[in-house]
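One structure, as structure tokens, below. Some questions next.
Left out: one protein chain. Kept in place: all the others.
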Amino acid sequence: MDINSLAGLFNYWIVIVLMMTGFYIVIARGNLIKTVIGLNIFQISVFLLYITMGRVDQGTAPIIQEAAQADQAYSNPLSSVLILTAIVVGVATTALALALIVRIREDYGSIEEDEILILDRES
Amino acid sequence: MIEQHLPVLIVVVPLIAAPLCVFLFNRTLVYLFALATCWATFGMSLFLLAKVLESGPFSYELGNWPVPYGIEYVVDYFSAFVMSFVSGIGAVVLTYAPKSLNDEIDPSRHYLVHPMYLLCLTGMLGICITGDLFNVFVFLEISSLSSYALISLGRSRRAPLAAFQYLVMGTIGATFLLIGIGLLYQLTGTLNMVDMAQQLADDHGSRTMLVAFAFVTVGLCIKMAVFPLHTWLPNAYTYAPSVVTAFIAATATKVSVYAFVRIVYDIFTPQFAFDVHGLDLFLTVFSLIGIFVASAAAIYQGNLKRLLAYSSIAQVGYMLLGVSMNNQDGLTGGIVHMFNHAIIKGGLFLVVGCFALRLHSVRLEDLRGAAKTMPLTAFAWVLGGLGLIGVPLTAGFISKWLLLTAALDNGFYLVAGLMLISSLLAVVYVWRVVEILYFSEPADAVESAREAPWSMLIPTYLLIVGILVFGIWTSYSVGVASQAASALLGGAP
Partner (left out) sequence: MTLTPALLIVVSLALPFLVLVLIGLFGKLPNLRDGLTLVLSSVLFYVVCCLADHVFQGGRPELVLGNLLPGFSIGFKVEPLGMVFALVASGLWIATTVYAIGYMRAHHEKHQTRFFACFAIAIFAALAAAFSANLFTLFVAYELMTISTYPLVTHHGTEKAKLGGRTYLGILLFTSIAFFMLAIGWTWSVAHTLEFQPGGILQGSYESGGIQQWQLMLLLALFAFGIGKAALMPFHRWLPAAMVAPTPVSALLHAVAVVKVGVFSILKVAVYVFGMDLIRETSIGEWLAYAAGATILLASLVAMTKDNLKARLAYSTVSQLAYITLGAALATPASVVGGGMHIVMHAVGKITLFFCAGAIYVATHKTDISDMRGLGRAMPLTMGAFFIASISIIGLPPGGGVWSKWFLALGTVETHHLFLLAVLMISSLLNIAYLIPIPIRGFMKPVTGDPPTFKEAPMMCVVPLCCTAVGTIVLFFLANGLYEVLLPITEVAK
């Protein structure tokens, strides 16, 4: 694998780095807010993956213009459309998660998972 | 005219009804509206099932966009079957709900419960009916997000945390699925399942496909609560309101199993998944471990809801055992068990709801002697429990028998033996409760309790009697399931 193909896959490397970073945060952090942030990073890496795969070599934005050449290539718009949906889902998830955290904090006075578990055990 | 658009209406009706609920501020009105929607949905699903049985599978093109450009809704034996029992249980549980909800959730929030419930139902029906892979993800998230919200409404302060943990696990699962779908799209350039399967047929063994397969499998395994990815389930089921638990426990994991079977059998093909990559061995081993570990855990639970939650994890194992056998009998057994377990577990959780209403606790020590003051509820537990064990003449026996003969036909003697021995663990955890209900001196709270109201007992017995009916009359459940199985296996539909 030469440097060109490595560099050519730049986006995918970023996807993987982001994905693992997000995933690690979700697993390793006990703070509920940080968990949500991790989850967001994790999801965003997937958005990036989708957008990247829609790119076509030499392609332009998929807007048909009369002056365009007959063999003009366009990027695939569908993956961007899909990811719009996924972003909405992601936002909803984040909103819900934050709402839950608010309620958890009201009930326990803490957003650290280990502290909450200790409180639960005591009660 | 309307009839022709039923495949889309079955999803759209509850979807539109959900926000409308919010605007009807009157509590009774909201409830009645949601109830009517649920029963209408059930009616539509029965109609679709009847149509499939009469004239075979058919599909519907959304907005008249031709396949594979547009989204396609497919009504075949499998999807119609799963939709019929999911919406049926949704309707029965909602009929049961008002008294239990009054007791467990602040009345001022009721108008929010019903929209969530309808959205959850929408999501599950959508997963079943859609023929578009990305749609599966969207509907999965619709049902998941609303179920997180529903679970967080539980009376205990642990409910939001349980919902949050479920949310984290669920989102990871769904995102994994999204990655898998993305990779498949990259590989084939289509999202339509049939089209995708055709394109993949030429592409056996590419690394992208393998990675996609891995992501989809793991993602759905989280959603199905396959051991060892089941950790979210016990807390979520325990702390959710009784009605929500009954609905979600009876339907959510089954729909995930449905999605899994669909994707593995229809898109990846069993040949790729089982023969080349050995998913069957993986599933069999983890199912069996899951069955034993979860059943053993159920034996030691002091909380009735948690006990049933662990039992649910074990029962998913039986479904996947059937799926992993990759033959007609086994797959039929797995699919029938989805149905049978849905009515059994739904019925049992409704029983638990009755106890929760009258005794304000579902801890086993608070249920002592409850058979004396709540005989009908206690007897419903016995019948449901017998179904869970798989005693002949109950629905549980039918699926277990099918799985047994399938395993023996395949020559899996060890699997057959372990499966039977594992079902004995169910005897222990069911009977432990029976003994507490019938043979203990009643506690004070139990002594003064009354039998659950008829408005709850009748829906409960509807499901409980269903266990007996579908244990004797199997031409519906087994008949449709075996047609679904043979269609999945590529035989004549």
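As written, the chain order gives the labels A and B, with residue 1 at the start of each chain.
In the analysis below, a contact is a pair of C-beta atoms (placed from the backbone, for glycine too) under 8 Å apart; a residue touches a chain by one contact, two chains touch by 3 or more.
This one's a predicted model, so the numbers in the text were calculated from it and none came from an experiment.
Visitor: What are the shown chains that the left-out chain touches?
Guide: If we consider the entire complex, the absent chain touches B.
Visitor: Please identify which residue in B:Ala50, B:Ala201 or B:Leu393 touches the non-displayed chain.
Guide: In the full complex, the listed residue that touches the missing chain is B:Leu393.
Visitor: Can you say which of B:Cys38, B:Ala163 or B:Leu404 touches the chain missing from this structure?
Guide: Per the contact definition at the top, the residue touching the missing chain is B:Leu404.
Visitor: For the chain left off this view, which of B:Ala449, B:Ile464 or B:Val478 is in contact with it?
Guide: Within the whole complex, the residue contacting the unshown chain is B:Val478.
Visitor: Of the listed residues B:Ala36, B:Ala50 or B:Leu424, which contacts the missing chain in the full complex?
Guide: Only one of B:Ala36, B:Ala50 or B:Leu424 touches the chain omitted from view, namely B:Leu424.
Visitor: What residues on subunit B make contact with the chain left out of this view?
Guide: Touch with the absent chain occurs at residues 386, 389-393, 398, 401-402, 404-405, 407-409, 413, 416-417, 420-421, 423-424, 427, 431, 435, 438-439, 472, 474, 478, 482.
In this text, only the chains that are shown with their structure count from here on.
Visitor: Please work out the Cα centroid separation of subunit A and subunit B, and write it as a whole number of Å.
Guide: 28
Visitor: In the complex of these two chains, what residues of subunit B are touching subunit A?
Guide: 134, 137-138, 141, 145, 148-149, 152, 157-158, 160-161, 163-164, 167-168, 171-172, 174-175, 178-179, 182, 185-186
Visitor: Show me the residue ranges of subunit A that touch subunit B in the complex, using the header's touch definition.
Guide: Within the complex, subunit A contacts subunit B at residues 23, 26, 32, 35, 39, 42-43, 46, 49-50, 53, 79, 82, 85-86, 89, 92-93, 96-97, 100-101, 103-104, 107-108, 116, 120.
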